[in-house]
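For this depiction, one protein chain was excluded, whereas all remaining protein chains were kept in their positions.
Letters are used for the chains, namely A and B, taken in the order the chains are written, and counting of residues starts over at 1 for each.
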Amino acid sequence: MRTNEIFMAIKTDFPEVRQEEETGAVIIPKESLLKITRYLKNHRLAFDNLHCITAIDRTGRVELAYTLYSISEHHGITLKIYLTAGEENVASLAELWKSANWLEREVYDLFGVIFLNHPDLRRILNPYDWKGHPLRKSYSHPEVSIKPRL
Amino acid sequence: MNTSQTKDICTEEFLINMGPQHPSTHGVLSLELKLDGEMIRDCTAHIGYLHRSMEKLAENRTYTQFIPYTDRLDYVASMNNNMGYVMAVEKLLNLEISDRAKYIRVIAAELNRIASHLIAIGTFAQDLGAFATPLFYCFREREKIIDIFDQICGNRLTYNYMRIGGVQFDLPKGIDEKIKKFIKYMRSKVDDYDWLLTYNTIFLARSKHIGLLPKDLAINYSVSGPNLRASGVKWDLRKDEPYLVYEKLEFDIPVGENGDSWDRYKVRLEEIRQSLKIVEQALGALPEGDPTVKIGRIHKPSPSEIYLRTENPRGELGFFIISDGSAYPYRLKIRSPSFSNLAVLPELVKGLKIADIVCILGSLDILMGETDR
Partner (left out) sequence: MLMMLIAGIAVLAFISASAMFLIWWERKVSAHIQSRFGPMRVGWHGVLQPIADAVKLLLKEDIRPAEADKLVWWLAPFFAVVPPVMAFAAIPFGKSLIPKDLNVGILYIMAISSVCVIGIFMAGWGSNNKYSLLGGMRSAAQIVSYEIPMILSMITVVMHANSLSMQKIVEAQSRHWNILHPNMLLAALVYTIAATAEVNRAPFDIPEAESELVAGFHTEYSGMKFAMFFIGEYTNLFIIAAISTTLFFGGWHGPFLPPVVWFLSKTYLCIFIWMWVRWTFPRARVDQLMAFAWKVLTPIAFVNLAITGWLLLK
């Protein structure tokens, strides 16, 4: 199924979703995350593979992007959640898809987004006692921000 | 012995730390094992020893300047990493590349797949104790592939060969003769490995029914690549979401039955044979033209984002690129196959012995450069 068709199928059951114009990603409100993902996994849309979770640090908000694929139905969708600054917490998907366990730990480590009810929320790539969340735009380190000459 | 007597025997669990410096952990991986004698009660993986903050670095490099960094992700299969990244950027820019470049990319990627699987098989056999002999044979074959790559792009390990819009150099004269000779040589060698290792009693006893990964668990953990196919799922991005010229080429997807370590090894061995088939067909169908890049090196895509996944030897490598209109990506996320494949390890080793954890780790074919980025 094409992205638009999947979006229309989700919208019929969950009218609170909307679609991002340039990318086709489905923007869902943070509170309905568990409902909608459970629906996507168990419904005939059969999204059984949570491929990637990432975060994007925009000014004033943090976007979370979930990329889901279905092996049986050969389609994929990207879900997005806009988290306003100061409220960067969202429910964890670790009980639905086990791949979310480490992927969410990585987002927590690099961005500081708290995943509620995560079984083991610790840093994964940086040392356990690291301070700060490196992939934020506000995190600066002299060595990392050098732009080589073009 | 009745139960009252066994209650008096006091056994203690002890904690052993395997790594980060250990001959078998394939890079810097630390496994914390809770042991009861030889049996593993629990296993925790600690990664991040090779974390080089590539994603943060990407925000300060232009799209072309980031290509050498992708080499160093999965340093054993550099061509495939390059290809995944470059294809993602080309889709972002809506760029078409010449047919010759597509075929050359397929040839390079498949040769590198063979090289990567040779390392996987050699180190797997070494971890099982066939001390060094299969490893030396596999590296002898790998030398020939590296020699071919040396002639194509000048590098032996981190090739930096693909460019946005094509490849760096055209194939040199006489390279197709060399590749054809290699294909013939490699076919006989794969039969050798099959004969020496695959049905050897000790090899079978060590790897059959060890580390059983059921289908549903594999899909739920987002395991990909030969590990997923060994569990019985017939999914390969080259056939199910074809890119470049894979739909014009004929090849099979080897699938395992049980999902144990022996199946993972066998799937990789069969994939070498299929890759040889692909390279042969691609060489025969190579069109004329100019595969090098004709556009400039600074790209400024319009603000949008793309997620593209390709089939690496270790699994599905995904690049999530978000651009904001400048020459530097706003966010680049690398979804590495080894990261997801490694997450399944603690589930597989419960109740097995130390010797088995080495076997399972070898069969999952993890590379820490990719896991930690």
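Simple rule for what comes next: contacts are C-beta pairs under 8 Å (C-beta built on N, C-alpha and C of every residue); 3 or more make two chains touch, one makes a residue touch a chain.
On a predicted model such as this, the values are computed, not experimentally measured, just so you know.
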Visible contact partners (per top-of-document touch definition) of the missing chain: B
Residue in contact with the excluded chain [from B:I16, B:L157, B:A285 or B:I298]: B:I16
Of B:N60, B:N200 or B:N258, the one touching the omitted chain in the full complex: B:N200
Identified contact with the non-displayed chain, of B:D74, B:E110, B:E311 or B:D356: B:D356
Selected from B:E90, B:D127, B:E280 or B:D365 as touching the chain missing from the view: B:D127
Residue among B:E13, B:E38, B:D216 or B:E257 that touches the chain left out of view: B:E38
Those residues of subunit B which, in the complete complex, touch the missing chain: 14, 16, 22-24, 38, 125-133, 136-137, 140, 196-197, 200, 202-203, 205-206, 353-356, 358
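By definition in this document, only the chains that are shown with their structure count from here on.
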Length of the line joining the C-alpha centres of subunit A and subunit B, rounded to whole Å: 25
Subunit A residues touching subunit B - in the complex, by the definition given at the top: 22-23, 48-52, 54, 56-57, 65, 67, 71, 74, 78, 97-99, 101-103, 106, 110, 123-127, 134-135, 144-148, 150
Touching residues on subunit B, where the partner in the complex is subunit A: 47-48, 51, 53, 55-57, 60-62, 65, 217, 219-222, 233, 235, 240-241, 297-298, 303-305, 307, 309, 316, 318, 320, 322, 327-328, 330-331, 333, 335, 339-340, 343-344, 372-373
